[in-house]
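All protein chains but one are shown at their positions in the complex.
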Amino acid sequence: MKHEVDLNKYSLRTDLMIEAAKNVDNLKLNEENFDGVKVTEIDIDDEKSKVIGKKVGKYITIEFDDVTDINNRKKVLDVFATQLSKLVKLESKNDLVLVIGLGNDSSTPDSLGPLSIAGINVTNHLYELNVVDEHYQRVAAITPSVMGKTGIETSSIIKSVADSIKPKLIIVIDSLASTSLSRLNKTIQLTNSGISPGSGIGNRRKEISLETLDTPVIAIGVPTVVDAITIVSDTINYMVKHYIYSKQHLNIPKYKLIVNNNYLKEDIKINNQDKETLLGLVGKLDDNELKLLLNDVLSPIGYNLIVTPNEIDYLMECLSNIIYSGINKILHDYDENKIV
Amino acid sequence: MKHEVDLNKYSLRTDLMIEAAKNVDNLKLNEENFDGVKVTEIDIDDEKSKVIGKKVGKYITIEFDDVTDINNRKKVLDVFATQLSKLVKLESKNDLVLVIGLGNDSSTPDSLGPLSIAGINVTNHLYELNVVDEHYQRVAAITPSVMGKTGIETSSIIKSVADSIKPKLIIVIDSLASTSLSRLNKTIQLTNSGISPGSGIGNRRKEISLETLDTPVIAIGVPTVVDAITIVSDTINYMVKHYIYSKQHLNIPKYKLIVNNNYLKEDIKINNQDKETLLGLVGKLDDNELKLLLNDVLSPIGYNLIVTPNEIDYLMECLSNIIYSGINKILHDYDENKIV
Amino acid sequence: MKHEVDLNKYSLRTDLMIEAAKNVDNLKLNEENFDGVKVTEIDIDDEKSKVIGKKVGKYITIEFDDVTDINNRKKVLDVFATQLSKLVKLESKNDLVLVIGLGNDSSTPDSLGPLSIAGINVTNHLYELNVVDEHYQRVAAITPSVMGKTGIETSSIIKSVADSIKPKLIIVIDSLASTSLSRLNKTIQLTNSGISPGSGIGNRRKEISLETLDTPVIAIGVPTVVDAITIVSDTINYMVKHYIYSKQHLNIPKYKLIVNNNYLKEDIKINNQDKETLLGLVGKLDDNELKLLLNDVLSPIGYNLIVTPNEIDYLMECLSNIIYSGINKILHDYDENKIV
Partner (left out) sequence: MKHEVDLNKYSLRTDLMIEAAKNVDNLKLNEENFDGVKVTEIDIDDEKSKVIGKKVGKYITIEFDDVTDINNRKKVLDVFATQLSKLVKLESKNDLVLVIGLGNDSSTPDSLGPLSIAGINVTNHLYELNVVDEHYQRVAAITPSVMGKTGIETSSIIKSVADSIKPKLIIVIDSLASTSLSRLNKTIQLTNSGISPGSGIGNRRKEISLETLDTPVIAIGVPTVVDAITIVSDTINYMVKHYIYSKQHLNIPKYKLIVNNNYLKEDIKINNQDKETLLGLVGKLDDNELKLLLNDVLSPIGYNLIVTPNEIDYLMECLSNIIYSGINKILHDYDENKIV
């Protein structure tokens, strides 16, 4: 199927380095697994930056299962705090840290930033009064809201405040868009390369980074929404794997008895012949071509919906709990695990 | 592709009569269009009930565009109120109406019932005191919450209260599941046949109807969630239409200039040859077979997510506004349009 | 000053036994102090009931300091759970407990019940499915809202549900009115004598008790509001104490240097001579006469406001946290302290 329409209409952008990285050869991924929580660290230098189209910096991706389970939540918190501590470089407890919760508190899937800020222990004003215990870091926090509610470019509000209070470190928290069903609400990305507010959910806005703010920036992002194109293209890929797996196992009696067989845990070799038999012309497309086609199909009729799981309210509560507890733990030397 | 696994694992159930009806021949649909708001009325008698697997009663479906637009919202309110008045049969202002908001106020896409109740003018206690203006209907309202929060079957709470206060009419409001992308948050179904709480979002619970409560029941439902199977199967059907349409227009220069061409507005004839060319074995499946396959693919790996649009908070506000304004208008003889 | 107007216009009612008890001679009060948290236990039998005008039963009052302090909150939780366990009599984990959160979730000072219910672990529906760990009690929970929002007498909703699910024990949580500034948000009353919903804040409604429901009822109440009459009469009493204390210490040089001298901690003997010198005719009134006068002064002009501290949102969060954590601990045998 020759593709006649504009290839740029659907930007195949991802906010997650780990998704961008899978398209690049020879990229060193440092992977570790902590009791089911997977951490992937990728360092992007100047050269790799050009290839992969992502900014120079360290990217740490934490992947995990359902955080509505309290035991899993505690495990993710421990890993998150440990990884965050790798990026936080401060010389003294008096160094001011500005924590920024991006997003919209009246839109549930975009409320991760504001919900996280609500749990951050803020101390900057107490430092002015000299009434802070020595284990507390100097911390300020803002929730600049979104341009649709303020009328002001969010990066402009942040730059104004940062120029005024001159923090030594900025930590930014935001909801992201996922380009994979499997990472939705199951991934935290940490990076020292900055972020563009609303890049996931709304239009990409001006960048918040060391370059724009003259201050080191740590960005913490969680993919909380996904578009219909991603759901369909992921599912089509799963169909292929399911088909090949089923064909191989069709005559094995045991297979038929297995309910909810998780075929993704098997090593399945995709061959083009099977793919095209199953899917015809669609089976001839690579991933990018498939997404472009889906964009051509869904966008003109207004159905490339951006969606979020129906239990998003509780997921946001659990995820923000991990983020503010982890930040408090690292900045303020908390001994206690505050997960509830 | 021979389908070896159990066909019953994915129930092809729909909460919407209009979706069930499209699979049935010779069903009389009474359609009207009010300035872009489409109303379809279907009467199901005993005989049709057996064929279609839906309860006997009148089903009115109102279909509309984006209700975040205030002008459209006003139009939908007018139509909703008019249609609701067809089902409301009361003899006197003293006849007690019990309005019930099903669902979970701490889960946004399931909060339509509780949000609607918050806007209902309640007067039953004022009737006891004889301090009500004569144009107000006698109205009580409850939000019984969901079984996950109460530990009690919702229909059992409702039956207990109804047996105690003995209303002459019950109006039940609930969120539903959609089996079509195009109806998500764009449809209101009214019926006098009753409802099963949580049928859309959670597990189907015990019925609320004239049969179980000995009181006429009007159910008002809006589809607010959709599952991944529906998103994928709808998209695959759109792919076929898009493919056939594109093939027909590929050599017409004008076509290439049309951005966001809504091919659904054209009359497209689906032929099996094109469908199979495009989609291979998948193209040979009918709608039900496709959904069963998608269930086999997605359910074992836990990815048949139930999702809702990311702007769901604002959509719930707009939709509940229409519902409580319409109910107040019909029951209490409001002259004013309360849409804001 | 002869009091010519009707003495019944202002009912000197209190929801707290400990306040009623101070007007009664020879009442045995069992007092204990747990690291600053004071517990007073009073048993009212038939005879005392007639004297004091309160129902027969055990009344346990827990008095404490500011619960916005986390350490204090933990202490209060421990005492609350211990006292609650004295009243909870269950034979088996399968005995159903119905927990009821009275009050209005859209009015902050009246939201203690609904906020507490949100933290209760509900298990009744899981018992039906036989999927509960053995240390969990069988628990259901409802928030019947208030008559102004439902149009239905709250006790009637509760009776309907209780008759239907037949619990072995009912626990009711409600906000109360305080008749003392010093107990506002600093007292929890536990009793097995029942409660009347909205007795503090709205009009007194029909009783919820063993007599009306045929089921043992434990009522948990916290005074969260106070009226202007109480504020003024308490302050006038403090003025007298402050005056006598100041007179005694006026010539002691050290006294003048003490900022914020808490004179209430001193043993101050009130004499009528000083009281009348300070306050004239008002100084001749006893407590009840003073409150009746204040009612005559404030009620006709609409200024006997019922008020709550301006930090009430955070106070409700802290107090409900104590209540649901304590209930979960006693019913479900939690080892962990869930205070956050």
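To keep things simple, chains are lettered A, B and C as they appear, and every chain counts its residues starting from 1.
Everything below uses one rule, namely that a residue touches a chain if its C-beta (ideal position, glycine included) is under 8 Å from a C-beta of that chain, and two chains touch if they have at least 3 such contacts.
Every value quoted in this text rests on a predicted model; they were computed, and no experiment measured them.
From the options A:150, A:262 or A:288, the residue with contact to the chain not on display is A:150. Within the full complex, the residue among C:36, C:53 or C:300 touching the omitted chain is C:300. Take chain A: the residues that touch the chain left off the picture are 106, 118, 122-126, 139-143, 145, 147-153, 156-157, 159-161, 163-165. Touch with the hidden chain on the side of chain C covers residues 1, 4-5, 106-110, 181-182, 184, 201, 225-226, 228, 231-232, 234-236, 238-239, 242-243, 246, 250, 256, 260-264, 276-283, 293-294, 296-301, 303, 305-314.
Heads up, the rule we're going with is that only the chains that are shown with their structure count from here on.
When every chain is reduced to the mean of its CA atoms, the largest separation from chain B belongs to C. Chain centres here are Cα averages; for chain B and chain C they lie 45 Å apart. Chain B has residues 106 in contact with two or more other chains.
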